[in-house]
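Working notes for the structure below.
The complex appears here without one of its protein chains, the remainder shown in place.
Right, subunit A next:
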Amino acid sequence: MLAVSFISFAMFTYVGDPVAIMLGQDFTEAQRAALVAELGLDQPFFVQFLKFIGNAVQGEFGLSYRLSRPVAELIAERAPATLELALCAAVIAMAVGVPMGVYTGLYRHSILSRFFLTFSLIGVSLPTFLIGILLILIFAVALGWLPSFGRGDVVRLGWWTTGFLTVSGLKALILPAITLGVFQLTLIMRLVRAEMMEVLRTDYIKFARARGLSNRAINFGHALKNTLVPVITIAGLQLGAIIAFAIVTETVFQWPGMGLLFIQSVGAADVPVMAAYLMLIALVFVTINLIVDLLYYAVDPRLRIGKGAH
C-alpha cells in the first residue's frame, strides 16, 4: 500500500500542472505564485508526500482541484454506481461462465461447445470499449431497446444510491454489465473447462463411475467441486480487476462511477482525486486477496485437515 501510494503520488507530481488549469486564460505572475503557495506545491517533494500520507491515514484526501469538494465525499458518492455495476458483471460472469465451462468440458465435441469456444475467443480478444460501442449500436441505436448512457433513475437509501429499484435503472445496467463481464465470463468459462477436463481424467472419477454413481453426482458433486479452488482464486482476483478496470466501461457508457471520476480527474490534472482512487483500488486488491485465501479453507477440506494434523 505504501509502495502504491508513493508511486501514484510521484507519478502525479509530473502529469500536469493543476495551477495552469485553475488559473484560466488571464492571470499575473503574482497570482500564480500565490496559488502555488496556497496549494503547498512550492514545498519539497518529500514534505508534500509525508503530508499526503499523514492525511490519507486519517481518511483525509484533501479537496478536489476540479470540483472544490472533499475527495472522500466525491468517491463515496460515486462508489455505489461502480460497485453495483461490478457486482452485476461478476454475477453474469459466474452465472453464465461456470455452466458454459462445465458444458464444454463434458461435451467437448458438440456443436454448441464449439460455438461457445468461438464466442469466448471473441470475448477475450475484443477490447472492452469496442464491445461496449457495438452493444450500443445494436441495442440502443438500431433496436432502441436499451439506453446508451447513464444510470437511469436512482433511488436513494441513506447515502447509498441504487439503480436496482427502478425500471430505467435496471435497463441502464444491462449493457454496461455485459460489457464489463464478457472478458471475465470467457476467462472463467475457459478455466472451468480446462479444470473439468483435467479432473474427469483422474482416478477417483473412474472409481466413482465404477461404483455406479449417477452422471449428475459425478459431474457436479465430485468433478465440479474439485475444480473450484483455482476458479475461486481467479474469480476473486477478477472481481478486483472488474472494479479497477471499470474505467473503460464507465467512460463508454458515461456511467457515473469512480472510474469515470478518475478519467475526468486525469483530464484536469486533479491530483488528490487520482491519488485517492489509486490507493482505494490497491486497498480493494489487498482485501480481496485476503478474502480469497480465507475462502480456500471453506472450500478445500485438505487445508483444514493439514492444520489439525500438525
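The rule is short, and it goes like this: a residue touches a chain if its C-beta (ideal position, glycine included) is under 8 Å from a C-beta of that chain, and two chains touch if they have at least 3 such contacts; residues count from 1.
Keep this in mind: contacts and distances are computed from a predicted model.
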item: Protein name, per the UniProt record, of whichever chain is missing from view ("ATP synthase subunit b", "Ferredoxin", "Outer membrane receptor for ferrienterochelin and colicins" or "ABC transporter substrate-binding protein"); value: "ABC transporter substrate-binding protein"
item: Contact partner of the left-out chain, one of A:L87, A:A140, A:I174 or A:L295; value: A:A140
item: Absent chain, residues of subunit A that touch it; value: 15-28, 31, 35, 38-39, 63, 65-69, 133, 136-137, 140-141, 144, 147-151, 251-254, 256, 260-261, 263-264, 266-269
